[in-house]
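Missing here: one protein chain of the complex. Every other protein chain is in place.
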Amino acid sequence: MPHAEPWLERAPLLLRDAVNALLPAPARWWVDSFLDIAVLLGVFGLLFAFLTLAERKVLGRIQNRPGPNRAGWGGVLQPFADGIKMLTKEDIVPRLADPILHFAAPVALVAFSLMSFAVIPYGRHLLALDMDSGVLYFFAAGASSELAVFMAGWSGRNKYSLLAAMRALAQLISYELPLLLSFVPVVMISGSLSPSAIVTAQGGWHLGFIPRWNVLTPWGFAGFAIFMVASLAESNRSPFDLPEAESELIAGHLTEYSGFKYALFFMAEYFGMCALGGMAVTLFLGGWQAPCAFLGFIPSYAWFGAKLLALLLGFIWIRATLPRLRIDQLTRFAWKFLVPLALVNLVTVGFWHLSASWSRGFDPLRWAIAIALVVIPFVAMGRRLSAGLGPRTYRFAAQ
Amino acid sequence: MIEASTDALLPSPGSRVRPVRDPFHGDLLEVSMGPHHPSTHGVFRMVATLDGETIVRLKPVFGYLHRNHEKLGESTTYLASMPYTDRLDYLCSMTNNWAYALAVERLIGQPVPERAEYVRVILAELTRLLNHTCLAGFLLQDCGASGTPLMYAFREREKILDLFESLSGSRMMCNYQRFGGCRVDPGAHWLAAASRVTEGYGRFLDEFEALLTGNEIMMARTQGVGPLSAKLAVAAGVTGPMLRAAGVAYDIRKVDGYGIYPRFNFRVPLGEHGDTYDRYMLRILEMRESIPILRQALAEIPAGPIMDPKARLRGLRPKAGESYGRIEGPKGEIGFYLVSDGTPNPYRYRVRPPSLINLTILEDLCLGRTIADAVIILGSVDIVLGEVDR
Amino acid sequence: MSTLQACLLLSSLLFSIGLAVAIARSSAILVLMGIELMLNAASMNFIAFWRFGPNPEAATGVLFALFAIAVAAAEAAVGLALVIALYRHQRTIRLQEATRLKG
Amino acid sequence: MLGTGLIKGLMVTAKNLAGSFHDPERLVTTEYPEQRTVLPQNYRNFPFLVTENAEDPMGTLRCVACQICEKECPPQCIYIEKSKDKKADAAGKMQIYPAVFDIDISVCMSCQICVEVCPFDAIKMDQVFEIATADRFTGLLLDRGQLSKPNSYFHQIHPTDAAEVDGRLAAERKAAAEKAKAAAAAAAAKAAASTASAPSPVKAPPPVSAPPPATAVPAIPPPVSPPPPPSPPPQP
Partner (left out) sequence: MNAVLAAIALLILASAGIALTLRNIVRSVILLVVTWFGIAAFYLWAGAEFVAFAQVLVYGGAVSMVVLFAVLLVRHGKAGVAETPAPSGRIVSALLAGGAIAGALAGAVALTPLAPAAGPAPFAPVRHIGVLLLNTHAASLLAAGAILTVALLGGVVLAAGGGPEKEDGP
């Protein structure tokens, strides 16, 4: 509906044009870029603040307690109270620490996780940087962030931090591969590495009401599942929060951090989560596309936001439920399960692509084969992975 | 790495980072877990020597909570030790009370009225529910489950603590049993409330098991981790669910038949592998077995006095002699050994703490496992530092 | 000096630094890093020539740089595996001391 | 299949998330300073001394400084000094009273043993718990004045116990009074007999008059509710 766009949809464009009209031509590029950065920082900064609150609230509700509710109405001011507390706390640098790396780690982490926001299309007209190889840029920025985790773990000169650094490295090496492999099918189908092109390719509806999102195909669903699992691991969220495994390593790489540096780590974790969630929405959930045609009047960025929030809620939900894996199980899960599954998924998507021209009559067969290509390896490898584990029956002593 | 760099770069004699030289494993990392560590269940300390993340040596260090419990028991009267037994294993004060009362009753030959026996069984089984629920919550917390199972466990525990509070006046430091009975009579109201809690507990257990027992991560974390052989368990004197998880049928409720336990019909579950999962499941199964005991006791409890009318509260001067009173506490055999020399104070007062004795095999279970396993193995041993250190 | 010359100067300096690292450092890991730097300097040259060369549509420079990166990654993986194997056998990664080829 | 256990667990947490909004069983938090739980009658925390008369808290302590509680207290947190003189207690009998009665609340573990061993029902368990203080030493060392609370307060926090204690005390006093009366009567009879036998009334003792029991226990309110009869055991 490009000809009849509601003004809400065009609101950001109108705003930018209004600002541009006031400025001389040479300054426009700079001002535009600055505006983009400021808006991204503002929106995601606020999202971060309220996400911490939402996480604590949801976690609390799941655990049958109300969560923070004292600061402000229902606790809405809690993030700001936390921020003030963090800012006013003493910043402790251990005497034996490597001061340069100790300082650089949180800064680098936040910088890298902020960089990845640049290429996500938040709406039809909301994209900071339309890059030809935007997806690659996104993962390049994300991959670098683990370096900062290593720096944090190593610089503290704390044994727990050191173990956490080792774990972070092992985890990154293991999960980078499935993460990259899981989005290759999307690239294969849409034929582009540009996020906006990928979103556009998911427009339209099957049979008039089923959205053509990637997640609603067999390979797309498998890719989405692998992507979500790997992004849980990439953003160090439970059940893959091994680097900061509280029950073993106290706080892992954060053990020697306090005050605002600690808050920066926290911020980077949430930024990373938001960025990966946003990328998952872009790649698999149709980006800013509305799920139904008649809902098109709602601006596209609202749809993006809703999908992103749903994914983030899922992250929180998983965190509230699942226990943590052990490091060897974590790497085994990546290498023996996710990577083969992602490779098989490439075959599936190849089949899907080649069979795209099958006539209507064979469509169910195409679906059946694709689903079988996804499900059978999943079941088989899942069985091998969990061999020897399972519920047990117990005997009772003779009376 | 740290040790090497401190040697070279930072000549700090105050540094507590010490390299461990071991000709067979290269240079190892020695990590002092505790006494202040999120998962050592109090002020317990494990000095773990790590090769990578694998434990090659583990030295449990305890005594940070030593309070001279036994010596205090010898310098006060028999009655005055009763509130101190609450503080041994502060999750199971009712069973501690019972074991101590049993020891003293045996020493002075004091009978206990029927109603009090029933009340004791009810309280002991409630304590078992409480303790095992807490253990399951803590164990899953150690596995990294963000506190959710722990909060559910505490939600249920609260109901039992409320029962204890309305009966004895205190939630954890009950100080309820007396020599020859119990202090307060539970009225019909209390028994009805206990009945409600009992009936609701099965539902809670179902939900709790749905939450994590069938969970693949939980099974991967616990199955095959820290197996305890029956031989080692018997040799080390391990008792309680840990021993039964190793497959040894030994339950003092059946063996001694103290109190009125022979009247109850219950089964003793046994494990097969003796690993952490078995230890966890044994506790769940024992809770399920406790519910019928409670039901039967609540249904059959007779009217009558709660204290033996001839029982004396103070001024006890038992004849010279000795006695040992033991019961099947939630953590294992909790026993009190008393020697009297005819004075108002015991000549010898000795506790057999199940936590401490079960803890002695910690290193055997942890060797060759990772540091993450050590945490959950410790969690599955079920210790309370108040009892370990006394 | 044209921009291309500046680029080439930069890459040759980087190459020299890489060489110096490879020769001067005693840790096997850093020697490997030096070699990686030299490889990178070569890739920079490809890109520079592609950028300022006469025939950018063919994108040969870009493709060559891509292949160089892939091969460098392989080299790093094998090299570091070698370092670890060396450390296993001889308990050192100082090249002066790792003089035996026999494990 | 791999993942079914995970999904089952996720369902449980989802149920709890939803339940926490409508099911009071699933949102058990009491928001403390605003909401307060009802303390059970048996709840105990720190002892206090019972006085018979709210208007004269110090004058009518039941405590006679027998020091049994001091001896039996497991952590030895009670310190008592007997008075040199005697004062009339609530029943009018001349008694020794505690010149000093201190309890170190920072040591006390609220075990209730002092209450159980007290033969005079003079010390009872309180229900206060908001006694935190910044003053570590004197703030937690309660003296006789701070410890004494009227019997009506005891009735307020432990109505059942208080009623039972009052009933028993009244009975004891009545018995004591009757005994005293009987003794007085006997003495009078004896005196009469001796007067009869020895008719020299010069050395006759003054008539002993027992104090009337009605005035002896003026502060005792009527029992709030009778103690519940022992419940019949639920039969299967």
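For clarity, chains are labelled A, B, C and D in written order, and residue numbers in each chain start from 1.
As a convention for this text, a contact is a pair of C-beta atoms (placed from the backbone, for glycine too) under 8 Å apart; a residue touches a chain by one contact, two chains touch by 3 or more.
Keep in mind the model is a prediction, meaning the values are calculated, not measured.
Of the listed positions A:Leu127, A:Leu172 or A:Leu232, the one in contact with the omitted chain in the full complex is A:Leu172. Only one residue in the set A:Asp17, A:Asp91 or A:Asp132 touches the chain that does not appear here, and it is A:Asp132. Listed by residue number, the positions of chain C touching the unshown chain are 1-10, 12-27, 29-30, 32-33, 36-37, 40, 43-44, 47-48, 50-54, 56-59, 61-63, 65-67, 69-78, 80-85, 87-89, 91-94, 96. Where chain A meets the chain that is not shown, the touching residues are 98, 100-101, 131-133, 136-137, 139-141, 143-144, 146-147, 150-151, 154, 162, 165-166, 169-170, 172-174, 176, 191-194, 331-332, 334-336.
Basically, only the chains that are shown with their structure count from here on.
For chain pairs A-B and B-D, the one joined by more C-beta pairs in contact is A-B. Per-chain Cα centroids separate chain C from chain D by 87 Å. For this pair, chain B with chain D, the centres built from the Cα atoms lie 35 Å apart. With centres set at the average Cα position, the gap from chain B to chain C is 61 Å.
Listed for chain B are residues 148, 152, 155, 211-212, 214-219, each touching two or more other chains. Multi-chain contact residues of chain D (touching two or more other chains) are listed as 2-3, 6, 9, 12-13, 16, 28. Contact residues on chain A toward chain D in their complex (touch as defined above): 58, 61-66, 69, 317-318, 320-322, 378-379, 382-383, 385-386. Taken together, the chain B residues at the contact with chain A in this complex read 1-2, 5-6, 10, 12, 15, 17, 29, 31, 37-39, 50, 52-53, 140-148, 151-152, 155, 211-221, 223-224, 244, 249, 251, 254, 267-273, 277-278, 281-282, 285, 370-373, 375.
Chain D contributes residues 2-6, 8-9, 11-13, 16, 28, 40-45, 68, 72-74, 109-113, 116-117, 125, 228, 230-236 to its touches with chain B in the complex.
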